[in-house]
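The chains shown are only part of the set, and none of them has been moved.
We just call them A, B and C in the order they show up, numbering each chain from 1.
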Amino acid sequence: MHYSPPPMHIPDGFLSLTISILCWILSAAVIGLAISKTNKSLGEKQIPLMGVMAAFIFAAQMINFPVAGGTSGHLLGGALAAIVLGPWAGMLVMTAVIATQALLFQDGGLVVMGANLLNMGLATAAVGYGLYRSTARQSKSVKLGVIGVAAWLSVMTGALLTALELWLSGVSDLKVVVPAMLGVHALIGLGEALITVSAVAFILQTRPDLLAEGSESAKGSGAWVYVGGLIALAVVVLSPLASADPDGLNRVAMDLGFIDTAQSASGPLAGYTVPFLASASASKIVAGAIGALVVGAVAFLIGRGIKAKSQA
Amino acid sequence: MPVSHARSEIKLEMNGEEVLKVNELRFAYPDGHAALHGVSFNLRRGEKAALVGPNGAGKSTLMLHLNGILQGGGEVEVGGQRLTRQNLPAIRALVGLVFQNPDDQLFSPTVFEDVAFGPLHMGLPEADVRARVEAALEAVQMSAYRERLSHHLSVGEKKRIAIATTLSMNPSLLVLDEPSAGLDPRARRTLINLLRELPITMLVSTHDMALVQELFPRTIVMDEGQIVADGTTAEILNDEALLTAHGLEKP
Amino acid sequence: MHFDAFDRYHAQESFVHRLDPRVKTALTIAFILSNALLPDGAWLAYGLAWLSLLTANYASRLGLGYTFKRSLIALPFALIAVTILFSMPGRPIFSFHLFFWPLTITDAGLLRFVSILIRSWLSVQAAILLVATTRFPDLVHALEHLKVPAILTTIIAFLYRYLFVLMDEVFRLLRARESRSAAGAGRRSGGGVFWRAKVAGNLAGQLFLRSYERSDRIYNAMVARGYAGRLCTLNPHELKSSDYFVAAFALLLIGILQAIGRF
């Protein structure tokens, strides 16, 4: 009775601070949007629904099926969550799942959680839902076919993002990490696709109302088709490119100065230079200010402690 | 985990009178909780026995050992064959396990698919599978429900389908965990009649002492991972001291 | 429910257990951030960071083996970073052949690889210490105070509560499948891989429906007790002076770690 996580959770320490923060900003923005959208559209009933659905995704990740040679297929769930709950609620549910995995089981780190959210929760939901939404008026078999492709691509999207983040953090070689991640996840994605398709088929057979017109699932706007389609397209184009000509991609990132900024893992305060700030003197000022803030915070806390004690 | 088994070499035949032999079975859950402390008993062909005891006595744990879902210390012999890792798949064909909650047993969308799962997994040809499904549904009087969605059935109906899912595997021993829980009196009555008429060796755990009295000639009492009494139902139900000591009540 | 194995809280009476969950959470995040900030090869700082972890561990009375055993969880991921051993430009220190594949480990590569592992390992231990000494509901409460949006913390609280219920349900479903996964004599059993995948999908679909319908019943139960779209809670935690002192001391320590790591 062991808990086996999907193999994509990045632990703390494996991404540079810059990349971690960038991913956090991106994820926070998307999640913020998701929160405002769900707050607007969902009734009070949705709170227990999303909570139990998060537990469902968590539990469903334990369902496996034997493939061959002791390996087995698993579910990540991003695409499934978005398809059955709609994209925004699906993203929130995945956010809760990934956050809990990090908090409770240390599956994935805390500072790098922004990246994990992006890779496994947000991107997978966007791709999964976008492609699914494009089949609104299609027959059931077309729908299921597209869902299979969408689920597979959602896993590939997560894998590619993970690989790129690791590369940009200077933790792994582009030549190795992209083909390795994509190769492994091409197989994992097959399991994802098979389980997602038959789970949706099951729902279509037993409770078609949950996916029909007017359901939460159908409420996602048509714009998702473009969002999901674009991400999927980017993955389809970028994956072979990154695998076949990693040096090219490396050079471009190098020329843009992106890698240097991203890899400054050794810390924004290293030698009093803060990345993103070109001028050395500006950097010194900012670094000094951060130092002053820390000292101020310590003084404040000690002061509060003394006050609390005198009250107690 | 279910894995794809190569062509099975092991052919099990039921020989001898003893369908089930359990010897000194011990088991502790991974968290360290010892649930079985040396349980031994036998079951003869055609015998129907009740397994009673308070919550947490270890009844369900014991039942999960009978077809190797859990494997502890001690021995389990089914049809004269000792249960080992190798013959696990073959033993599972002999022991039909029906869980307490039929919802846990029925995982396919339609009744047909659920009853067909066992035979299909055994690798039977399609015609055989269909024949077995028909026979099993017939036995529980649910032939008309073949194409229904399991999800929408009543508890009593689900219960009968759950039994059919194991009958379709032609088991030599039927093990039922609390079959009457949650049924209304009518559904419970139907179930009692069904169990009475099935000509299979049976071990049934229950809290329903009236059911025990009505249906089972033999009763095994468990408490705290041990068998504390094993005898004719009449004897056991008349032993007031025994019943109160183990949180049971006379019907 | 039986999945206590998922409950990482380790009941104990200790100073660390009594600390306010907000303080513990914020400090853990600060510690992990500090690790991320430390440069490669700052051995002294790593050592001191570990020492402070050990001290906290000792104060929490968990036993030293406790966090250590669980901290190995991040190790498999190190595989992905292994290539920098060979790909970082630097002085070669060791060469060998892997199936006719010449590989050379460089000093820069080794430095970076080991640094990454140590930083990661330190961070994981801090997180383990946090969840081992803080009950999960308190942790969620702390997140709420640290300005994580209420809708997320509420979802996480429900997730935690029903995780155990649904895990039980999954395991019962898996058991049902297992108990009927039999082999006929002399036959190839198991079915095709697509059929098996379909069965797994059925299990997922089944679980989904039950979870969905359960959420309806929970909603009813909430409404029956006055829920009208807004969740109210009491604040069970109050910051004590010891909390402030610990926070100040730990921040100071982190500052010192950073200074040592750099010079």
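The definition used in the following text is that contacts are C-beta pairs under 8 Å (C-beta built on N, C-alpha and C of every residue); 3 or more make two chains touch, one makes a residue touch a chain.
Fair warning: this is a prediction, and the values are worked out from it, not measured in the lab.
Chemist: Would you state the complete complex's composition as copy numbers of each displayed chain label?
Modeler: The structure file's complex resolves to the formula A x1, B x2, C x1.
Note that in this section only the chains that are shown with their structure count from here on.
Chemist: Which chain pair has the highest count of C-beta pairs that touch?
Modeler: Ranked by contacting C-beta pairs, first place goes to A-C.
Chemist: Per-chain C-alpha centres versus the global one: which chain is nearest?
Modeler: C
Chemist: Greatest Cα-centroid separation from chain A: which chain?
Modeler: The chain lying farthest from chain A is B.
Chemist: In whole angstrom, what separates the CA-based centres of chain A and chain C?
Modeler: Chain centres of chain A and chain C, defined by C-alpha means, are spaced 16 Å apart.
Chemist: Roughly how far is chain A from chain B, going centre to centre by Cα mean, in whole Å?
Modeler: 44
Chemist: Which integer distance in Å separates the CA centroid of chain B from that of chain C?
Modeler: Here the centre of chain C sits 39 Å away from the centre of chain B.
Chemist: Enumerate the residues of chain B that touch no fewer than two other chains.
Modeler: Correct list: 1-4, 30, 109, 151.
Chemist: Give the residues of chain A that touch two or more other chains, as numbers and ranges in rising order.
Modeler: Residues 1, 64, 66, 68, 202, 206-207 of chain A each touch two or more of the other chains.
Chemist: So in the complex, the part of chain B that touches chain C is made up of which residues?
Modeler: Spelled out, the residues of chain B in touch with chain C are 1-12, 29-31, 64, 67, 69, 89-93, 97, 99, 101, 103-109, 113, 117-118, 120-124, 151, 165-166, 169.
Chemist: Applying the document's contact rule, which stretches of chain C touch chain A when the two form their complex?
Modeler: These residues of chain C touch chain A: 5-6, 8, 28-29, 32-33, 35-40, 70, 73-74, 76-77, 80-81, 83-84, 87, 112, 116-117, 119-124, 127-128, 131, 136, 139, 149, 151-152, 154-163, 165-167, 169-171, 173-174, 190, 193-194, 196-209, 211-212, 214-216, 218-219, 222, 227-229, 231, 239-245, 247-248, 251-252, 255, 258, 262.
Chemist: Which chain B residues qualify as touching chain A in the complex?
Modeler: 1-4, 30, 109-110, 149, 151-152
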